[in-house]
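This report refers to the structure that appears directly beneath it.
Only a portion of the chains appears, each positioned as in the full assembly.
Letters are used for the chains, namely A and B, taken in the order the chains are written, and counting of residues starts over at 1 for each.
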Amino acid sequence: MFLKNAWYVAAWDTEVAAGRMLARTLLGEPVILYRTTDGAVVALEDRCCHRAAPLSLGTVVGDNVRCGYHGLTFAPDGSLIHIPTQTQVPPGAGVRAYPIIERWQFVWIWMGEPAKADPGLIPNWWWMDHPDWSVSRGDVFHIACNYELITDNLLDLAHVPFLHPGSIGTDYIIDFPIKTERLERSVKMTRLMTDVPQAPFHRRVKAYDTHVDRWTRVEVFAPAHVLVNSGNAPTGTGGLEGKANDVVNLQSPNEVTPETEGSSFLFYGHARNFHLGNETTTQRIRNEMLKIYREDIDMMEGQQRRMAREPDRALLAINQDAPVVAMRRVVRQLIEAERAR
Amino acid sequence: MFLKNAWYVAAWDTEVAAGRMLARTLLGEPVILYRTTDGAVVALEDRCCHRAAPLSLGTVVGDNVRCGYHGLTFAPDGSLIHIPTQTQVPPGAGVRAYPIIERWQFVWIWMGEPAKADPGLIPNWWWMDHPDWSVSRGDVFHIACNYELITDNLLDLAHVPFLHPGSIGTDYIIDFPIKTERLERSVKMTRLMTDVPQAPFHRRVKAYDTHVDRWTRVEVFAPAHVLVNSGNAPTGTGGLEGKANDVVNLQSPNEVTPETEGSSFLFYGHARNFHLGNETTTQRIRNEMLKIYREDIDMMEGQQRRMAREPDRALLAINQDAPVVAMRRVVRQLIEAERAR
């Protein structure tokens, strides 16, 4: 059901520490995450190969994990290196280890064939980790819906006036057309709005006396890496072309990770290159966004309940769904190709 | 599993208002109920045809419902009348609308073929809405059992001495025979008791110094409309023939509506033509009945747990089950006939 040969965000970097385990189910598999003494992140299957006890009930001992039941000890590569009650360890025994890369404040995990774990497939969220940008992080959202309902939501911003009035929702949004581009492993949606009032959220972050030019560009990279670029600048100052000096501009990576078929994690940050280091702005963006995402979550969990009841029932596509439909096709084709191999 | 071409009570009239939605699952289908500005009740499927979002998370706008996700708007007949992001609405698109009739303080819904929604099939509970009668309404009971266990319970009052001692249960009830009549779409059970002590509940409502003649008449109309007529009058004053002037007489419609195969709603009222408008009597009947019904609910939910474990295991029929057995046959035959069509 999931694209296995892909990177997913398993955790924020700050969630994973040395000496203790973080347990999380990812793509249906129970996983533990911890750091070795030199800081490297380890991801192992959370199930002892001996009697299926969760390793998360055990202990991190130095760089290794000791099962809390019978003391079997596993190295960071998952290999079983010690059985307390015998001298011989069966060759090849161990638990599954997952390739991990730490980048852009995220811990990325590869749940498919390790040999195919190409670091080049990690999206370039450089703003998350750059001195010219300040980041408002979200929480770890645990959402009771399939991951594609979340990527749908982010790619389809026609819902904004209805679900998020009072913050980013403004009536005029849907008066401007969208452009949809299907690329090899991604779909990009662009909406440019000229000479419009600032949205309430933007006003609270950085107010202009004039009307603004406003943009929303969303690109979803398969399976579930989403970049939302949004912002505005005073009308006619070149904001839509990226030439304005005085802008509200947010680069917002959203990473969606399936937990099960019907539940997902969502990690996101909002990076800005204005009001740098200003903690008030950082917290304001963070808190407003938490509220906005919670509005989305209620709706997506409602969709999930209805779809779970009648999974095969047809839906009515509307014009605005073009990017969503295209993106679902990209993902489906990649999953089918993966299975055919 | 359910008889679809039939009226069911969806709600009390007072539960449904203009400007907001009541969401309830009926016969396995999620439904919203609201009133138009002229007071008519609308029932629509609680699932947007676009992306399956629950419409109950949206808004009533005038007489219409607007989906909270993308603003698609549906008229009271379920037709899609507006898509904010496009001018053209696909012909025939919409959500299911259900025929509704408001009568006897109840909102009646027809979940089957709309063309067959004959208002003449609504039972005549005229006491619920007549100046010569006062009504003690029950709550909306949400009961974790199949609806037929509830109609069984109401039709089979041999349980009264055991489950309801101290209120309507008296030892002598089962010493009097019952008469069972099978009619076309209903089964009627009659028990007439002559010269017996008043039941404690009746004494608390209206006490007589003498023994009484007491009656219980229950008729269940398929699928799950139940009328319980019960009462008593001083011995020999003609109560059993309906000729006594001084009586305790209750006409009690009970409406059972399946939510799912294993859960149901129960709506009931107790109408009387004595102590008219006396609020103390109204509340006393209401409160005693809430207690009595809760005793039934515990038992029926217990039955459901046992039956869910072994749905096909045989039960032992006793003589007293005649009306219950007859009624289950009526319903089964109607369901089979409906499916054969």
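Simple rule for what comes next: a contact is a pair of C-beta atoms (placed from the backbone, for glycine too) under 8 Å apart; a residue touches a chain by one contact, two chains touch by 3 or more.
What you see is a predicted model; the values in this text were computed from it and never measured.
Enquirer: Count all the copies in this homomeric complex, not only the 2 that are shown.
Expert: 3
Here, only the chains that are shown with their structure count from here on.
Enquirer: Using the average of all C-alpha atoms in each chain as its centre, how far is it in Å between chain A and chain B?
Expert: 49
Enquirer: Within the complex, which stretch of chain A touches chain B?
Expert: For chain A paired with chain B, touching residues are 152, 156, 158-159, 161-163, 174, 298-299, 302-303, 305-307, 309, 313, 315-320.
Enquirer: Applying the document's contact rule, which stretches of chain B touch chain A when the two form their complex?
Expert: 30, 46-47, 49-54, 56-58, 66-72, 80, 83-86, 90, 93
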